[in-house]
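A single protein chain has been omitted; all remaining protein chains appear in their positions.
Labels A and B are assigned to the chains in the order they are written; within every chain, residues are numbered from 1.
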Amino acid sequence: MAMNMQRTIFTLVLACSLVALATPASAEEQVSPPRQKWSFAGPFGKYDEAQLQRGFKIFREVCSNCHSMDMLTFGNLADAGGPGFSEAQAEAVAAEYKIKDIDDKGQPTERAGRLADHIPAPFANALAAAAATGVAPPDMSTLAKARSYSRCFPWFVFDAFTQYQEQGPDYIAAYINGYKDPPSGFVLPQGGHYNEYFPGHNTAMPPPLQDGQVTYDDGSPQTVQQYSKDVAAFLMWAAEPKLVERKRVGFQVMIFLIVFAGLLYFTKKKVWSAVH
Amino acid sequence: MSGPSTYQPTNRAMRWFEKRLPIGGLIHSSFVAYPTPRNLNYWWTFGGILSFMLGVQIITGIVLAMHYTPHVDMAFRSVEAIMRDVNYGWLLRYLHANGAAMFFLAVYIHMFRGMYYGSYKEPREVLWILGVIIYLLMMATGFMGYVLVWGQMSFWAATVITNLFSAIPGVGDTIVTWLWGGYAVGNPTLNRFYSLHYLLPFAIAGVVVLHVWALHVAGQNNPTGIDPKSDKDTVPFTPYATIKDAFGLSCFLIFFAWFVFYIPNYLGHADNYIPANPAVTPAEIVPEWYYLPFYAILRSIPNKLLGVCALFGSIGILAFLPWLDTSPVKSGRYRPLFRQFFWLFVIACVGLGWLGTKQPEGVYVIAARILTFYYFAFFLIVLPLLGIFEKTKPLPNSISDSVLDAKA
Partner (left out) sequence: MTTVSSAEHSRRDFLYIATGAIGAVGAAAALVPLIAQMNPDASTIAAGAPVEIDLAPIADGQIIKVFWRSKPIFIFHRTKKEIDEAKNIDVNSLPDPATDAERTKPGHEQWLVVIGICTHLGCIPLAHQGEYDGWFCPCHGSQYDTAGRIRKGPAPKNLVLPPYAFLSDTKIRIG
C-alpha cells in the first residue's frame, strides 16, 4: 500500500515539475534581481547606522525632490534602531525645512520644522505631482515592502527557512543600477526609460543617480552601486522602523517557547506514563 | 455526559454559587472528568489550537480596533500608525495578520483530519455541518479583515469578490450595489466591512460553543473509528488531553512565532503596502493563500455564473459529506483504497492552491480544470462508490485492543 502511494506521489511531483518547466513565460515576467548582503537580514540583523545616514542624505538631496515620505517624522530620525541621529541633530534637520501652518489669524503661513512634523511632500497632491513629473512618483514610506519579485518553487519554500525578507531592497538596489540602453528590437514608448529589472522593462522614472552626485563624509565610495545600496537600506528602515526591536523580542520569545515546549513535553510524558 | 454532575466543590462559597449556577459542574464534566479516547494522536490537538487562535484573533483584533480608523482617507495611514507609533503596535498587527493565516492552516488540518478518520459520519453529522458553518464564517471574516487595510490588494480583492454576485441572473447588479452602498467599492463598503468584521468572530465563537456541545454529545472520534466500549478505552480529559493539547499548542506557537517575528510579510502580498488606488489595477489580483484553491476553481470554469456556482459549491459540498460517503467503516486506517484517493484529494487541493497564483491561461487552466474535476469527483463519484466496492481491513475489537496491538 505504502509503495503504491509513494509511486503515485512521485509521478505527480514529476508531472508538476515538467509542467512548471514547460509553461511559457508571461508577458510581464520579471528578471530576478541579484541578492545583496544586508546588515539587517537574518534573525540577528540590525540596521547599519552609517548606511542609513548616507541613505538619508541621498533621499534628502535627490529623491525628496519628487517623492514624498509622508509617514516619517523628523523625530523618527532619532529613534532607537534607526539612523542614530541625536535629538539635537534631528531638531536641526527639522529646522531646515519650511512647514506649512496657519497663523493666529487663520491665514496660511510657513514656520520652521519641529521633531513632531512629518517630512513635507514636494507636491501638494498626486495630480500636482503627475503634472510636474509625468507619472505621480509613489510615496516612499512603505516602498521597500511594496516591491518584491516572485521566486519559483522550491526557492520560495527555502526562503521561509532562511528568513529571506529583503526582496524589496534587493529589487530597489537592482532597479537603480538597472538602467541601460534597450536591446535591439525592443520598442520603448515615448517618455519611457529602459530598466532591466522593472517588470516590462519600461519605467517612467529617469535614472535618478549618477556617480559622484552625492558627497559622502565617511569616505564610502560615491558610486551608483553604493548609492543604490544605501538608499535601499534607508527605504527599508523607513518602511520597517521596528525591525531591530522585532528581531530582539523574537529571539526572547523563541527561547521562551522552546524551553516551555520542552517542559510541556516532559510533563506530558510524565502524565501519560500512568496510562501506558 | 447527560444528567447532573457528580462535581462537589470543597469551598463553601463555591458550593453556594454552584447551587445557583452550576458552571463549575459544567466545566468539570466537560473538560476535567470528560472521558476521552486514550488513543488520540496529535491531529486531535488542533481543536484546542483553533480555540486558542480564535481567542488570539479576537483579543488582538479588539486592541487593534482601538487604533484603526475605518475611512478610505485614513485607513491605510492608521494601520501604518499602529505599526510605527502605537506601543507594540507592530507586534499586535503582525500577530493578527499572521494569526489569521495560522487560524486557516489549523482549520485545514482539522478538516483533513475529520475527512481521513470519518469524524463526519453518524452520529457526528451535525457536528461536521456546524464546522462547515464556522469555516464559512471564517472565510467571510478573513476576507473583510483583509479589505480593512485598504491597500491595493484590499481594494481590488473587494471589487472582484463583490462583483461575483453580479453573476446572479436578474437581481445580481442590484445586490452588488446594495453590498457596495455606492457605485463602486468605497467608503460605505469599508465601513460596513469593519462593522461586520468586528461582529462575525463573536458569531464564530457562538457556533464554536454549539460545535463543542455537539462533540460532547457524541464523544470524540478516534483513529480506529470505533466507539469506546468500556472505561479501559478512555481517560479523563484533564490531565491527559489537557497536557497533550498544551504541548501541541506550544509547538504550534513556535511555528507561529517564526512567522510573526522573522518572516512577518512572507504570506502577504507586497502590493498591499501600496495605498488603494481605484484608477490602477495591480498586475495580478491574488487572494491570501487560504483562498487560493477556491480562486483556482472559480477561474477554471469559463462561464461567469457557473464559475461562481462552482466556487460556492466547492465549499457547500462539504456539508453533504456525511451522506456522500457510504462506507460503514469510519477510519481511513482500515480503508486502503480510500486512503489513496484521500491523499490525491489533498494533493489536488494543494495543486489548486498553487494554480490560484498563476494566470488562468495555457497549461495552467487545463491543470486547474483537471484538478477541479477531481475535487468534485472525489465527493460525488469516488466516495459514494467506495463505500459499496471497497474491501476494508478488519477492525480491531476495541480501542484498548488496538493500542495493545500497536505495542506488540
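Note that contacts are C-beta pairs under 8 Å (C-beta built on N, C-alpha and C of every residue); 3 or more make two chains touch, one makes a residue touch a chain.
This one's a predicted model, so the numbers in the text were calculated from it and none came from an experiment.
Visitor: Using the touch definition up top, pick the residue from A:Ala124, A:Cys152 or A:Ala274 that touches the left-out chain.
Guide: A:Ala274
Visitor: For a quick check of understanding: of B:Ala33, B:Val86, B:Ile285 or B:Leu395, which residue touches the chain that isn't displayed?
Guide: For the chain that is not drawn, the touching residue is B:Val86.
Visitor: Name, in rising order, the residues on chain A that touch the hidden chain in the full complex.
Guide: Residues 73, 75, 114-116, 256, 259-260, 263-264, 266-267, 270, 274 of chain A touch the chain absent from view.
Visitor: For chain B, which residues touch the unseen chain?
Guide: 59, 63, 66-67, 81, 84-89, 91-92
The rule we apply is simple: only the chains that are shown with their structure count from here on.
Visitor: Just curious, how far off is chain B from chain A if you go by their C-alpha centres, in Å?
Guide: Comparing mean C-alpha positions, chain B is 32 Å from chain A.
Visitor: Considering only the defined contacts, which chain A positions touch chain B in the complex?
Guide: 1, 4-5, 8-9, 12, 16, 19, 22-24, 26, 28, 43, 70-71, 76, 138-139, 141-143, 145-148, 153, 159-160, 163, 165, 167-168, 199, 239, 241-242, 245-247, 249-251, 253-254, 257-258, 260-261, 264-265, 267-268, 271-272, 275
Visitor: If we count contacts the way the header does, which residues on chain B are in touch with chain A in the complex?
Guide: Chain B residues touching chain A: 38, 77, 80-81, 83-84, 90-91, 94, 235, 239-240, 243-244, 246-247, 250-251, 253-254, 257-258, 260-266, 270-271, 273-275, 283, 336, 339-340, 343-344, 347, 351, 354, 359, 362-364, 367.
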